[in-house]
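One protein chain omitted, others in place.
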Amino acid sequence: MIVILRPDATEDQIQHILKKAEELGLKANISRGVERTVIGFIGPEDVLRVTPLEIFPGVEQVIPVLAPYRLVSREFKKENSVIKIKKGVEVGGQKISVMAGPCSIESYDSLLAVAKKVKAAGATILRGGAFKPRTSPYDFQGLEEEGLKYLKQVGEEVGIATITEVMDPRQVELIDRYVDIYQIGARNMQNFSLLKEVGATHKPVMLKRGLSATIKDWLMSAEYILAKGNFNVMLCERGIRTFETATRNTMDINAIPLVKQLSHLPVIADPSHGTGRWDLVASIAKASVAAGCDGLMIEVHGNPEEALSDGSQSLKPENFTTLMHELKAVAKAVGRDI
Amino acid sequence: MIVILRPDATEDQIQHILKKAEELGLKANISRGVERTVIGFIGPEDVLRVTPLEIFPGVEQVIPVLAPYRLVSREFKKENSVIKIKKGVEVGGQKISVMAGPCSIESYDSLLAVAKKVKAAGATILRGGAFKPRTSPYDFQGLEEEGLKYLKQVGEEVGIATITEVMDPRQVELIDRYVDIYQIGARNMQNFSLLKEVGATHKPVMLKRGLSATIKDWLMSAEYILAKGNFNVMLCERGIRTFETATRNTMDINAIPLVKQLSHLPVIADPSHGTGRWDLVASIAKASVAAGCDGLMIEVHGNPEEALSDGSQSLKPENFTTLMHELKAVAKAVGRDI
Amino acid sequence: MIVILRPDATEDQIQHILKKAEELGLKANISRGVERTVIGFIGPEDVLRVTPLEIFPGVEQVIPVLAPYRLVSREFKKENSVIKIKKGVEVGGQKISVMAGPCSIESYDSLLAVAKKVKAAGATILRGGAFKPRTSPYDFQGLEEEGLKYLKQVGEEVGIATITEVMDPRQVELIDRYVDIYQIGARNMQNFSLLKEVGATHKPVMLKRGLSATIKDWLMSAEYILAKGNFNVMLCERGIRTFETATRNTMDINAIPLVKQLSHLPVIADPSHGTGRWDLVASIAKASVAAGCDGLMIEVHGNPEEALSDGSQSLKPENFTTLMHELKAVAKAVGRDI
Partner (left out) sequence: MIVILRPDATEDQIQHILKKAEELGLKANISRGVERTVIGFIGPEDVLRVTPLEIFPGVEQVIPVLAPYRLVSREFKKENSVIKIKKGVEVGGQKISVMAGPCSIESYDSLLAVAKKVKAAGATILRGGAFKPRTSPYDFQGLEEEGLKYLKQVGEEVGIATITEVMDPRQVELIDRYVDIYQIGARNMQNFSLLKEVGATHKPVMLKRGLSATIKDWLMSAEYILAKGNFNVMLCERGIRTFETATRNTMDINAIPLVKQLSHLPVIADPSHGTGRWDLVASIAKASVAAGCDGLMIEVHGNPEEALSDGSQSLKPENFTTLMHELKAVAKAVGRDI
C-alpha cells in the first residue's frame, strides 16, 4: 500500500499514520519529495485493505500495490487451467469448446432436435435454461425441474455434456443431480451466497461477467468460488452495458486477451448475449476466436420466431452449422482447433 | 406494439406478420407511407412481448407502446404510496425520513452509541449490516445472526425502527424476526429469487438500484415484489457506474424526480454510496432533498478510521448532526419537513 | 511518479529504469517488499509523464503522484475565483448567477421578449446561440452574424450581459465584438485549437464538460485556457452520457462539490441539457443550487412548441419566473443569494 500525503500534511498527521502501520505490524518507508511526501507500507497488504487510510487526516491518495485476487491469478498458477467436464470433454486446452442450444428448454422434443444438430456440427456441450432470470415477472420463467430432466435425458441420449443456469443457492443440489456445469448468470455475478454455494461443490462452474463489472470485480467473484475450494471455474465474457443502443450489449473483446494475461482460468465468449442480434453473432464469434477465447457459447433454436425467450439472438441450426465450418478456418489461423 | 418494415419488405412478409397477429388474437392497422410501411397491433401487448417480431423477415424495428411495468406505475395508482414502517414512522409522506447508522454492525456497544446520536439528530430508522456483500471473499462478511440480535436490541432500547440487508432467500425468515425493513442491495437488484421471496412477505422492502440498471429495469424489479403481493416497496437511488473514477459512483440525481413521475413508490437517496466520499455526502444529501426525495440513507460511524467497512464514506456523528440541521432548511425551502 | 515492479523483475531491468531516471535528472527511492519492489522518483513529474515507463521491461504499474493540472487547482490558488463579466455582473461570489434564454437566437423580437422576462425574473446573463452545433447537417445551423447582432442589441436594450457559443477558432474575433462571454460547448471541450484561441483573449469563457469527459480531462481543458493567459474561466456541468435512456444525459451532481474542492474556478450547472426534459429542469436546478453551484444556465423560450432547437428542454417564461422564486428559498437555505 502506498500513501500519498497532501502538500500541507503535518508531522502529527504523519505520526498518526505511522502509528497505525505499527499497530498492524507493518514497516513504513517514507520518501519526502519536493511537492509530496509518500509513505510505502511493507508487509501483508490484506490487513490494510480494510483500513480506510484515505480518510486519515493529511492523506491525499491511497494506492494498492497488489491486485486483490490471488488464487485466480497467473501469479498463483502460471499454466492454463484445463477444466475436465466429462470423459472426452475439457475446456481450456488447445481445442476450443463450443456450447450451443436454446436459451430456454421448451420441450423434450425440441431440445432433442437441436441437440442432435449442434452435436453434428461440432458442439460438445448443450446449453438450455430451466430457471430463467427474466427482467419481467410476467415473462416465461422456465420449466424448472421438468426442464432439468429433459436436459439430462437429451444429454445422455445424444452423448453431449450439459450446462444450465443456477439462480438460487437452494437450486444447487437439485441441479447437481442433472447437469455437468453450473452457469452463474451476469445478474448474479455478485450474488455472493450463490458463489459460496457452488464453491463448496466440485462441479465445473461458468461465471458470466456482470453487465457493469470491471475485470477486477469479475476476477474477485471467481476468487470467491476458488476460495471455497472449487478450482473448476471458467469465465464468460457476454458483453457489458454502455451508452450504445444499437446492440443489446457491447462485447468487450479486449477482455479476452487481457483476462488470459491476468488469470489461468479459461475464457468463454458469448456472442449471442454480447450483441443481442443473431445477424451479428457469426462475425463476433469469429472475432472472439481470433482474440484467443477458449470456448464459445451460442444460442441455437429450431425456430427462433417461436422461441419463448431470446429469439432475436438465436441462430437457426443450419446457420450454426455454417458458422462452425467458418470457425474452423479462423481457429486454425490462430493455431487452435475447434 | 408498432412494427416498422424495411423498404424492401414483400407482400408475403407482411402477410406472415399479420397471420402471427391473428394467431395471437390481435388486430392490425397498416399504414403505407412513402418510405416505410408501419403496422400497429391493437390488443394486449404482453402476448407480443415474448414474440421476437424483430427477426420476422421484412421487419426493420419493433417499438413497444406501453411501459412493461404496471403495478408500480403512476398510471396504476395516482397518489403517492406512504409506507408504514412502525408506529409513528412512515415513508413517502410530507416528512422526509432519514435512515442512518454504520455500514456494518460491529458490536452492541458501538451500535448503541451511534443509534442514540442519530436518533437525537432526527433519524427515525437505524441502518446496520449483518450480512455484507463484499467484493472480496477475504473481507469482513458481517456478524450474521449475532448482528441482527444487536440491531433488534438497540432498536428497542433507543426506540428507532431498523433496516438491514438481505442477500439470500434463505435469510428472509430469519431477518423477519429481527428487523423492520428488508434492504435489497444494488448487486441483488436482479436476484429474482430473492425478490420473489420478500414479495411473499408483508414487510417493507427498500430496493436499491443496480449499478448499471436503467430506470426501467429498476421499476421492473420492484414490479416483481408487488406482483407477489407486497406493495410496501421503497426505491433507493445509490449511484450508478460511469467512466468517472474520482467518485466511487455517480449519483443519478435525475432519477429522483423522474421516478416520482413514473411511479407512486417513495424514493430514498443514498449519498454515502452515491459518492463514496464522506466529504461529498453533505452536498449531495442537500441536493437530493432539493430534487424531491422522500428519504435519505446515510452511513454514520463512531470512528470511521476504525470501521470494518466503508469507513471512507461514513460521517462522524457530529457531522451528521450538523448536516441534519442544514437539511431542515433545505427541506423547508422545497415545502417538506425532515 | 511511483513504479511498481513485477515479481519477476530482474536486477538488469531495475538498473535500466534507474538509468532512465538519472538521464532525466531525477532521484530514485527503492523499496524492496516481500511481494513487490517499488521505485519512487523524486523530482519534477512532468518530464516523466511523457516517458512510457509502463512498457519498460519488468514494470507492472506506473502511478502519478501529482494531478496533471496546475493553474486551475486549489493548490495553485486557495480562494475562489470571481469572474467579472461586466459592470455589476460577476460569477463565483456569494450570489448565484443565472444565465437564461433560448437555445438558438431565432429573431430580434422573440429574443427581446424573452430577455425582458428573464431579466425581470432575476437572470443577469442572456444566452442565445448564433452558431449551433447540430448532430444533423440538415437541422437549423443558427443565424450566425445576424444572430450576434440581435444578441448585442437586445443585451444593450435590456441591460443584461450576454453569452454565446463559439465553435470555430475563426469565429473568436467576430464574437468578441458582440458578446460578453464565450461558451465552449461539450462537443468542443477537447477542441484544443479553439481552447488556445480563446485562451489568447481576456474575455470570460464558460467551458462545458464533454459528454464522456472525466473531471480530470475537463480540468485539463480549462488548464489549456489558463496556460495561454486567460484566467477568466467558468466550468459548466451539463450532464454526461451513461446507459440511461429515459433522460437525454445524466446530470453529474457529484461534480459540483468535487470540482469546488479541486479547483478555484466557478462552477455553473445546466439542468436543461443535464436532463433534456423541461419537466425535470426545476428539480435539478434546485438540486444544483443545494449542491453548491455558483451559477445556472437554463433554456427559456417564448413558445417551446415552435422552437427551432431544444424545444423539449426549454421552460416557458412563466415557469422560469416561478422557478426563480423557488430557487431563492433554496439558495438562502445553503447560505447563498440568487
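A, B and C label the chains in the order they appear, each numbered from 1.
In the analysis below, contacts are C-beta pairs under 8 Å (C-beta built on N, C-alpha and C of every residue); 3 or more make two chains touch, one makes a residue touch a chain.
Every value quoted in this text rests on a predicted model; they were computed, and no experiment measured them.
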Of B:Gln141, B:Thr201, B:Ser221 or B:Thr242, which residue touches the hidden chain? B:Thr242
Taking the full complex into account, find the residue in A:Pro52, A:Pro169 or A:Gly274 that is in contact with the omitted chain. A:Gly274
Sole contact to the chain not displayed, among C:Tyr150, C:Tyr182 or C:Tyr224: C:Tyr224
Contact footprint on chain B, counting only the chain that is left out: 2, 4, 7, 29, 31, 33-36, 38, 40, 42-45, 63, 65-66, 75, 241-243, 245
Suppose we count only contacts with the excluded chain; which residues of chain C make the list? 20, 46, 49-52, 54-56, 68, 133-140, 167-170, 187-188, 190-193, 196, 211-212, 217, 220, 223-224, 227-228, 241, 278, 304-305, 307-312
In the full complex, which bits of chain A touch the chain not displayed? Write them out. 212, 214-216, 240, 242-247, 250-258, 261, 274-275, 279-280, 283-284, 286-292, 326, 329-330, 332-334
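The rule is simple: only the chains that are shown with their structure count from here on.
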Upon optimal superposition of chain A on chain B over Cα atoms, what rotation angle is obtained, reported to the nearest 5 degrees? 180
Between chain A and chain B, centroid-to-centroid distance (C-alpha), Å: 26
Expected list for chain A, residues touching two or more other chains, is 241
